[in-house]
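Everything below concerns the one structure shown next.
Subset of chains shown; positions unchanged.
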Amino acid sequence: MSSTFGKIFRVTTFGESHCKGVGVVVDGCPPGLELSETDIQFQLDRRKPGQSKLTTERKESDQVVILSGVENGRSLGTPIGLMVANRDQRPGDYSDMQAIPRPSHADFTYQVKYGIRAGSGGGRASARETIGRVAAGAIAEKVLRQVYGVQIVAWVSAVGDIDASQPDMENITRQAVDKNLVRCPDQAAAAKITGAITEAKNAKDSLGGVVSCVCRNLPAGLGEPVFDKLDALLAMAMLSIPATKGFEVGSGFAGARMRGSQHNDPFIQKGKRLGTVTNYSGGIQGGISNAEPVYFRVAFKPPATIGREQATADFKGKETVLAARGRHDPCVVTRAVPIVETMAALVLLDCAMRQSTRCFKDLTPC
Amino acid sequence: MSSTFGKIFRVTTFGESHCKGVGVVVDGCPPGLELSETDIQFQLDRRKPGQSKLTTERKESDQVVILSGVENGRSLGTPIGLMVANRDQRPGDYSDMQAIPRPSHADFTYQVKYGIRAGSGGGRASARETIGRVAAGAIAEKVLRQVYGVQIVAWVSAVGDIDASQPDMENITRQAVDKNLVRCPDQAAAAKITGAITEAKNAKDSLGGVVSCVCRNLPAGLGEPVFDKLDALLAMAMLSIPATKGFEVGSGFAGARMRGSQHNDPFIQKGKRLGTVTNYSGGIQGGISNAEPVYFRVAFKPPATIGREQATADFKGKETVLAARGRHDPCVVTRAVPIVETMAALVLLDCAMRQSTRCFKDLTPC
């Protein structure tokens, strides 16, 4: 198990689908930050199930409680404990699913790795695990916004074979993203995606998709060569989200098809700072932010748990057929948008705090 | 700076282009391993510059020396120090390049981050930095091969707009990969790539490309949920390699276009173990290896340093024109093949050693 992320702004998550609750301990949050449950609940609400017909119909209120580390509305600099109680703590009737590992789910690998696994609901491989990340990341977002004016905006850029047009990365906002249930700022594409997800849901099937993200107003200098490069940490953060299969930053895989003379971003003075004319680099050069927008894309596979019958084998290797019961997301990208944003925030704030050690003379807290 | 990678099998690299040498300290290597410089030199030779007309013509012998941790040809379990001396320690005449940051290189970001930078050759952002990783990873490979029979094979699967056909992932070997200078097992594609690189070189330009990699005979159970998932660590490892822009595992971005009923990998008994019929998962489910081959692809951008004239600005923001002097790689993927393999080995061995803590009763070294 490795449930801790970050070096300075460190988060440690806990909880699975059918225990008392899921949560996180945030260690290293700057002291003196104004903080209340409201600051955190916002992103949990965007992540929670049952938001719309496009997600699982299972409803959870997912109310966060601050357990520690905040007094009189201000962070103390001590660990901030956060918890969301699980409404339904009774392991359900998953008896037949116990014998048959779901294809492309984590049932089999958890059993092999630990010699035991949660009897239901996917345990730590359940989507509920992401609650801790999102709660912690909402705090990180607030710090970044307050100190640097950082804006992190993610959106759905593709579902199945429907590709949305690329928004203006300098100006796309969360309000624009949240205008439709799909969280896709291209309204025409959003309509098509709504149709496709509805169709897949009715067919007891599922769909994959892509989430894009841009981070603006970052200071230059974030990212720690040579292993903790900013893009390397973002890649790790994104691939640690359940159901992800790929990550690309800036020009990405398309950049591999280009020539240096096209791909290089020439420098140009932008106000007080040196900027670049183009941004194929995606705001990162040599693993370090250059103050241009950081943007990246994350591929999500179609959810493994589907209602359709699948020919497969049980744990003993005997051929069988599985049709998952219960209510499942036909496509995860809509709910993944806040997860991508908050994971990005965790990476960026940790990098900013690590960079601050290069100017270590002034030890007085801000 | 973050020059340490891994939790149990930990490597710490040092050195830049024009200091006394580059190297690595490997801490946590299993004791009793047969080890000599030869085991390490093999991959350094595949990485070194000047191998062929397709790489930089700068020649370096890159001979590794074991400084510590090995006695009478066996590892002691103590830190293994490895060093490759730099032949040319004199900072060259880079005076005009001092004033002009190379577009899409790390000159600008290093200067901003550290307030100082190596006067020449890219410092830690130089390709020489990868020598430490490759040397350490060659040891990791040997351990994995000896204990589990793990085979890690990477190859060039695309350069510019030339895509090679996919080899048989169950059988592709390093010998097959090394049959041509490009390290592309599709001979027809290799010929085209040779032509394209030669053309780009003559045009004082550069080309991007893709390296693919497969890891076979891995035990199931590797990878530490929830943050240190096997695919998340591989993504981080690959994006920490200079010039990378993307990573995808298994079905990758193509998987985002699929439906669950297509994408799910049904289980089937394979000899003594439960395997899967297809392998869209890329050998990893829930962040944990399932004993099927792990495969992934890494996108490399075209090298930033090119001989062609580029309109850009100097550090002070003044418009200028830069044409890099010196001998540079027109395309890095050929030399990147051993880097991808050895970084994969570092991730896999560290995960195997972490998994071993789940059976911690037997404390006698093997």
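For the reader, a short list of remarks on this structure follows.
As written, the chain order gives the labels A and B, with residue 1 at the start of each chain.
Following the convention adopted for this analysis, a contact is a pair of C-beta atoms (placed from the backbone, for glycine too) under 8 Å apart; a residue touches a chain by one contact, two chains touch by 3 or more.
Given the structure is predicted, the values throughout are model-derived calculations rather than measurements.
The copy number for the entire complex in this file, given 2 shown chains of one sequence, is 4.
The rule we apply is simple: only the chains that are shown with their structure count from here on.
Rounded to whole angstrom units, the spacing between the C-alpha centres of chain A and chain B is 26. Interface residues of chain A facing chain B in the complex, by the touch rule stated above, are 1-5, 13, 101, 103-106, 108-110, 112-115, 124-125, 129, 158, 160-161, 200, 205-210, 220-221, 223-229, 231-240, 242, 244-253, 255-269, 274, 276, 280-282, 284-290, 297, 299-306, 308, 310-315, 317-319, 354-355, 358.
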